[in-house]
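Sharing a structure here in structure tokens format.
Shown here: the complex without one of its protein chains, the others still in place.
Right after this comes chain A.
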Amino acid sequence: MFSLAKLIKPALGLLAGATMMAAATSLAAADDTHVVFVTHGQSGDPYWSVVKNGMDDAAKTLGVKAEYLAPETFDMAKMAQMIDAITASKPDGMVVSIPDAAALSGPVKNAVAAGIPVIVIDSGGSKLTHDLGGLLFMGQDEFQAGVMAGERIKALGLTKAVCANHEVGNSSLDDRCAGFAKGLGVDVPVMNGVIDPTEMKNRMIAYMTAHADTQFILAVGASGAEPTLAALDEMGLAGKVKTGTFDLSPTILQAVVAGKMEWGIDAQQYAMGYIPVAMFDLWKKYKIMPIADYPTGPGFVTKDTAASVIDLAKQGKR
């Protein structure tokens, strides 16, 4: 004889336990400011973890309830559905990244139409933000940042370069590569990689083996830069093949200090997490909102300045 209760009780117990763990993290008062971030980058990513740290620190300091949401993989349909769900849940403010304008414009417009104030961070740009009815854009002009990177490498007299893209389909990263090619003044091939660091490293080793004349590698984010550094170390090319990257991490900064990397382009993404929370809190309490965009980058962190930033990067602030 089998017993229904014997099987279902532990299952329901597990479900109840999981639910209580989730519920325990969300005991905010109803009158707290409620801000939701919906981005395309997972909170475990080296770049986006800093955004989330900024959000968490601001929420803790100001007594605001803030949530960070992102699809498990780079998926615009999933992200659009998340924005729709958050719109229906009616937070006091929504912070979004817009890596694909065509896919996300509709859901963001709907959020604005539903009376939810929206701040756009990281990707999307100023014009799109205001076209959609967003309050302001925080971030950097990715194409222009790429141009500046290309010009720096051109000044070193290098022409054979590759752009390592770890997140295929993200138009902001495509802009970085395109800007870099323009700044360098030559066609730059794009090596399409993946988020997984081991796979990314292996692809970079294969690419460099096949293209041994490559003089410079531009990584378009920390998730591409760290495996690239590991690949060059493994091949004995660290410091010989020059590299640069968008975004910072402790590993990147140590590589810059050690001369294995030319620079890291700092978008100051901690501010992208912190400042919108503070802005929405001011907006809810006093109807105060800045009237201009907030450019956070690009800033080139070189050997001269990297050492002073390493400790902050280890704390997840840079």
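By definition in this document, a contact is a pair of C-beta atoms (placed from the backbone, for glycine too) under 8 Å apart; a residue touches a chain by one contact, two chains touch by 3 or more; residues count from 1.
The working rule: contacts and distances are computed from a predicted model.
K.L.:
UniProt names the one chain left off this complex as which of "Cyclase", "Ferredoxin", "Xylose transport system permease protein XylH" or "Inner-membrane translocator"?
P.N.:
Going by its UniProt entry, the chain not pictured is "Xylose transport system permease protein XylH".
K.L.:
So which of A:K60, A:K90 or A:K127 would be touching the chain we can't see?
P.N.:
The missing chain is touched by A:K90.
K.L.:
Out of A:Y68, A:F137 or A:F246, which is the one that touches the chain we can't see?
P.N.:
The one listed residue touching the chain not shown is A:Y68.
K.L.:
I need the residue numbers on chain A that touch the omitted chain, in ascending order.
P.N.:
2, 4, 7-8, 10-12, 14-15, 17-19, 21-23, 25-26, 28, 34, 36, 43, 65, 67-69, 71-78, 80-82, 84-90, 100, 102-106, 110, 114, 167-171, 174, 190, 192
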